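All protein chains of the complex are present and in place, except for one that has been dropped.
Showing chain A:
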Amino acid sequence: MNTIATSVPHVARIASFALRTTQRVSRALLLDRPFRFWVDELAPAASRVELRARVLSVVDVTHDVKTFVLAPRVWPGHLPGQWVPVEIEVDGIRLRRCYSISSPPNDPHVEITVKRVPGGRVSNWMHTHLHAGDFVRLGAPSGDFVLPEATPAKLLFLSGGSGATPLIAILRDLAHRRALEDVTYLHAARSRRDVLFASELARLETLHPGLRVVLHLDDESPRLDATQLWVWVPDLAHRETFLCGPTGMMDAVAPAFVGLEGRLHHERFVAAKPAAAAPGAGALIHLDRSKRSMTTTGCGTLLDELEQAGERLEYGCRMGICNTCRCAKRSGVVENVLTGAISNEPDDDIRLCVSVARSDLTLAL
């Protein structure tokens, strides 16, 4: 008995040491790439480099919203309300978006619910091309739009459009745990046919007396704002509110929470594609690795401007050839001064020496 108890940690330690050594040696001898290639070639589902998930089914939720039911090979687990980065390949380019997980943790699968955004490269591709049996890549689930450890006694879940996706996960989790004691679920949608999870909400409402569902339909009621919110939820001040919706809606209801900020949890779901400012408009540049921010004139190239702000950056040719100053732009708009091309996608690679800021930026520096 005693021997087993002491030898197990030894075995684990030796095994992990052996694994780390093997990884180091294989990297040094450049055998890691061939290894990954052959795993991909012979057993694609077994890849340990990235988390892959098979699409089990695709469900139409509304006329422009679909739920993708995913079966990841392994799943680290998530809290209801968190999001997961989803990566797909569109015309040779890997694109990554974060989607709220709409399934609760007890679900055997992971669901994401995606609205087709006009002009959106990822959502349109997923709606058109992603079918049962396909693979997507997932990142680690993350996000702090989650219930506190002790579930508050009175809750308001307030959502607009596809902002309902994290909230339905929280609601489903509470229902599963039979902890739906006093929850108001207010969902704003353009019209009745845009309401997400309508039949499920109706079913939950009959099963759980503690749940009150309110639907605010833009084409039937006046616009949802702070006043209207007080009408729907008179006891707003006594509730812990979880708010997720488009920026316009969140701004419109914001005055209702003046003085209640401590009880408000919110998440924006649309990182609205930034519009390009006029050339030469000043820009605030945030470097997300070094956690520094600086204001620039927006006139010179980013390389020049950052150097003037005291950054020491790697560079080579300073004319857009050698790729030394390549860096990932996390968000914002830049213009390539050689080609005039505008980059407003998140995570685009840019060359600092030929890019000028056309909005506030976050760079991976």
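What we mean here is this: contacts are C-beta pairs under 8 Å (C-beta built on N, C-alpha and C of every residue); 3 or more make two chains touch, one makes a residue touch a chain; residues count from 1.
Here is the rule we go by: contacts and distances are computed from a predicted model.
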| item | value |
| --- | --- |
| Missing subunit (named according to UniProt) among the choices "Peptide ABC transporter permease", "Cytochrome bo(3) ubiquinol oxidase subunit 3", "NADH-quinone oxidoreductase subunit N" or "Acyl-CoA desaturase" | "Acyl-CoA desaturase" |
| Touch with the omitted chain, as defined above, among A:A153, A:M319 or A:I342 | A:M319 |
| Per the touch definition above, residue among A:R20, A:R94 or A:R178 touching the missing chain | A:R94 |
| Chain A residues that touch the omitted chain in the full complex | 28-31, 33-34, 36-38, 41, 89, 91-96, 316-317, 319, 321-324, 326, 338-339, 341, 347, 349 |
